[in-house]
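What you see is the complex with one protein chain gone and the rest in place.
So that you can tell them apart, the chains are marked A and B in the order they are listed, and the count of residues begins at 1 in each.
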Amino acid sequence: MADGGEAAQNNAANEKPPLVRFEAVTKRFGSVAAIEALSLDIAHDEFFALLGPSGCGKTTLLRMLAGFETPTEGRILLDGEDIDAVQPHRRPVNMMFQSYALFPHLTVEGNIGFGLRQENVTRAEISERVTEMLALVRLQGFGRRRIDQLSGGQRQRVALARSLIKRPRVLLLDEPLAALDKKLRAETQFELMELQRRLGTTFVIVTHDQEEAMIVADRIAVMNHGRLMQVATPSEIYERPNSRWVADFIGEVTVVEGHISAGGAMDSALGKLSVAGTSGAKSGDTVWLALRPEKIGMSSERPAGELNKVPGTISEIGYRGDISIYKVRLADRSLMKVALANVSVRGNALFKAGDLVWLSWPPDAGVVLDS
Amino acid sequence: MSTQANRRNWGARLVLLLPYLWLLVFFLVPFVIVLKISLSQTALALPPYVPVFDFAAGWAGLVEFTVQLSADSFRLLSSDAIYLLSYLKSLQIAAISTIFLLAIGYPIAYGMARAPRAWQPPLVMAVVLPFWTSFLIRIYAWINILQRDGLLNDVLTRLHVIDAPAAWLSSDTAIYIGIVYSYLPFMVLPLYAALEKMDETLLEAAADLGCPRWKTFWLVTLPLSLPGVAAGTLLCFIPIVGEFVIPDLLGGSETMMIGQTLWTEFFSNRDWPVASAIAVSLLGLLLVPILFYERLQQRSLEGGR
Partner (left out) sequence: MRRGASSFNIISVVLGLAFLYLPITILVIYSFNASRLVTIWGGWSLEWYRELLHDDAVLQAAWISLRVAVLSASFATVLGTLAAVALTRMGRFRGRLLFSGMVYAPLVIPEVITGLSLLLLFVALNADRGFWTIVIAHTTLTMCFVAVIVQSRLVSFDRSLEEAAMDLGCPPVKTFLTITLRLIAPAIAAGWMLAFSLSLDDLVIASFTTGPGATTLPIRIYSEVRLGVKPEINAVCTIMIAIVAVGTIAASLIAKSGTARRDRAALGAQV
């Protein structure tokens, strides 16, 4: 469940009043609503991620903060003040563009110092701060280079330096790592985290890559179709998704449908399952159990103990190097996903396709969802 | 928010108003005047037509003005065969030249589009350069070549292709050569622009699906280049209909193209109403293709945004 109680939940993250507050913001393009009555708080000194599939409205939200779009309804507050009347060039917010948008007719120095030249800063100070920035992004000595002489990773760092030099209250990053290859992306993610910690500036990043959001962010806002699905820390979102959609969007999951029975257990096609909490659902209500693949154990013999157990046949194995995802077909023809680390050195799998296995999990391994 | 919008609007209005007003005054209004004069009568006066619209004469003047309007000029145009023939000849020459232009221009544009990347800007410049050296000069250069004691006859007699110098000049052939020569850049450039934009991978996909090269051209390249073909065709056909200089310098005295007719009526016969009537009817004739062209431009504008 989104909105409503989210505002209170958001504020729990930080005692101070929020740095950025979206108040019931709606954005319509013609008759299409890109954002629907969205309320969100972003705190000081926070690395915040906007995550969601294409078209969910995350970039629109970012651009509204930058000032390139204006809300159709609702307000946006920065440090308690309504910034709607403030034009983009006057906002203490800077953005790092997805395409970097580096000025081709200026050198690296020219690009980085551009923001300062719009203020009344002396040449000497500009030069000093540009050098400082170059050192920060590890591009010392590159000042005189032209943009078309730089590699993709170098351009990205120039774009970062350019957007940080004015010491903005909020730094917006629009899918900044999309154009980089996997290894470079991983390195840059850690660099960004470190930068944020060092500067204490609030970073707001837009990404469609959930792994990236989980790694860098202090809190993530998961969006779909212009609405907030869940706003929480990465571990909360992963371990305690608030809906099937979020559970399915982040990582792998198996969802089992059933009803709450009289004793607080769950009746399903797989039998009676004991669960660790019904999250407010009452007896007779339809619920869903979300199980993460790494929480499920797999064995060739029927395990003993108080665990939930179901038999099945291995249908498919997805080998990923560090782990393998096993798709197991259960008695009711449904598939359950199990993840096992590939501990065996010589790649001799303990299980093969077609094996009969028992899957088991403790009552608190899954999350009961009511939507 | 409103102050922002207001400030922006003011600047925006100025940016728009300047060219808008200029065009209204120096483009639209003149056309209205041409229409008005086409409905006037010739007179031996300065200016050589009646009625002259006198702003100072007020409402009475307006009434008298309307009374004196006459469709005489238009009647002349439809009755005298000269004019009809002139129109037909212009359309004929324009149509045939455009076909030639397409036939010659397309391979050139296609060759340019297929050239190595680095060569394309110089090639474009090479095609455009003659266009920037005087139009008149280039037609004049053809006179040099085509005249009775000119280069073409010289070369042909030396090669024994013909016995005596032929009259190349003052003929329809010379007009075609002149037109194709002058308008070639207008055909090549839009074609090149359309072909150059084409996605290479489409050709690769066609080949991958088993299409031989000539078929790929016919089924993929040609249809995708049609906007360029349309633009080039209209950009050539419409102005060629009203051409004056080329038929005047290179053509004969049998039938004149409509541009020449207009010129003669205006400068030689000092018959402004008839000249205006020709202009109006020519515009009416070309209205459909012109609107077509405008539509094409609109669409390209939308596509960009």
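By definition in this document, a contact is a pair of C-beta atoms (placed from the backbone, for glycine too) under 8 Å apart; a residue touches a chain by one contact, two chains touch by 3 or more.
Because the structure is a prediction, the values reported are computed rather than measured.
Contact with the undisplayed chain is limited, among A:166, A:208, A:225 or A:259, to A:166. For chain B, the residues in touch with the chain missing from this view are 8, 11-12, 15-16, 18-20, 22-24, 26-31, 33-34, 37, 47, 53, 104-105, 107-108, 110-117, 123, 125-127, 129-130, 132-138, 140-145, 147, 149-151, 154, 181, 184, 188, 195-196, 198, 200, 203, 234-235, 238-239, 241-245, 249, 259, 262-263, 266, 272, 275-276, 279, 282-283, 286, 289-290, 293-294, 297-298, 301, 304-305. Interface with the hidden chain, as seen from chain A, comprises residues 66-68, 87-90, 93-95, 97, 99, 101-105, 107, 114-115, 118-119, 141, 143-146, 149, 162-163, 166.
Here is the rule we go by: only the chains that are shown with their structure count from here on.
Chain A and chain B, compared by their mean Cα positions, are separated by 59 Å.
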